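Every protein chain of the complex appears in place save one, which is left out.
The letters A and B name the chains in turn, as written, and every chain counts its residues from 1.
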Amino acid sequence: MTHTLQQLSDLEDIRTLKHRYFRCIDTANLNELSELFTDDVQVDYRGGGYRVQLQGREQMLEFLANSFNADSLARHHGHMPEIRFTGDDSAEGTWYLEDLFISLARRDCTWGTALYRDRYVRMGEVWKIAKTEYDRVIEVWEPLREDIKILSHYLSRHGRKLADCTDNSRFLTFTEPG
Amino acid sequence: MTHTLQQLSDLEDIRTLKHRYFRCIDTANLNELSELFTDDVQVDYRGGGYRVQLQGREQMLEFLANSFNADSLARHHGHMPEIRFTGDDSAEGTWYLEDLFISLARRDCTWGTALYRDRYVRMGEVWKIAKTEYDRVIEVWEPLREDIKILSHYLSRHGRKLADCTDNSRFLTFTEPG
Partner (left out) sequence: MTHTLQQLSDLEDIRTLKHRYFRCIDTANLNELSELFTDDVQVDYRGGGYRVQLQGREQMLEFLANSFNADSLARHHGHMPEIRFTGDDSAEGTWYLEDLFISLARRDCTWGTALYRDRYVRMGEVWKIAKTEYDRVIEVWEPLREDIKILSHYLSRHGRKLADCTDNSRFLTFTEPG
């Protein structure tokens, strides 16, 4: 298939949109995150022992602020996009996530992989995330090793303090691992 | 160098081809995998203690079905492509692999990195993998930690059952680590 200049540019823009998303969650950059979603963004993350379901930018930002708090170390790397246009101003994308999440309070680590299925729309000149879902491929839990040393921890300075977090459980259903 | 629209589109297509490959092996998606190779695909993977050599789509699919079985957890992420055209309908690509493979039967984990060298050809309108090789940069083996919990395991539901696997050793030579 031969793409147009506009389509090739759109592929660059859509990839950069999602790249910004991953950089901003792991650094609790709420200001920049607020630009990346449609007002009515739909979210459905189907994890190993949990399911996250929420609607709208406000819920999403609150969920992310609570999740990427000052007690956490987070690595979310989205790889290998497969993007398909569904119209002049809409597209779908598959991404393959590699993630690691350490909770210092719980002294545990969850890591794994997942497959995202997203929907993107152009609003004016700018692409936004309208829908994002994932299903887990791998999810592994383990206690944090006793002998590690944390030498850099960006979220400890930039993430929301645990005491200021609101309850994320309103967005969560706990499910059977599988 | 200034690429043509066709070349830029081809770069997108070739990347997506390989992205699909990695997504499909880790999810044992044999149907989709069958579309990605030429009939006479050539494979040569030079690992730490093994070498995989095979020829043709049929052997490749059988090798992958046996490898990504229901007893395994697999993460294969191909990064940082360097793609060069060798003709209007042919190209070569270098990819930098990050992989992790857990065998629950053996209770062990092998992880590392490798450099792929691939050859792609356009068949009709569609790019296919005609040749794929890799050399290891890092390969590390370790016993699985006793205290981990597997919370999501996609291949346990979608991979070939161990009892149905055929013997992959016909594709394998065992070599000195190095």
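In this text, a residue touches a chain if its C-beta (ideal position, glycine included) is under 8 Å from a C-beta of that chain, and two chains touch if they have at least 3 such contacts.
Everything numeric here is computed off the predicted structure, so don't read it as measured data.
A.B. asks: Which of these touches the unseen chain: A:H79, A:R117 or A:K131?
C.D. replies: Candidates A:H79, A:R117 or A:K131; residue touching the omitted chain: A:H79.
A.B. asks: Pick out the residues on subunit B that sit against the missing chain.
C.D. replies: Subunit B touches the missing chain through residues 1-5, 8, 11, 47-49, 79-83, 94, 96, 98, 110, 112-113, 115, 135-143, 177-178.
A.B. asks: Can you name the residues of subunit A that touch the chain not displayed here?
C.D. replies: Here the touching residues of subunit A are 5-6, 8-9, 12-13, 16, 18-20, 22-23, 26-27, 73-75, 77-79, 98, 125, 145, 147-155, 157.
Keep this in mind: only the chains that are shown with their structure count from here on.
A.B. asks: Return the distance between the CA-based centres of subunit A and subunit B, expressed in whole Å.
C.D. replies: Once rounded, the distance between the two centres reads 26 Å.
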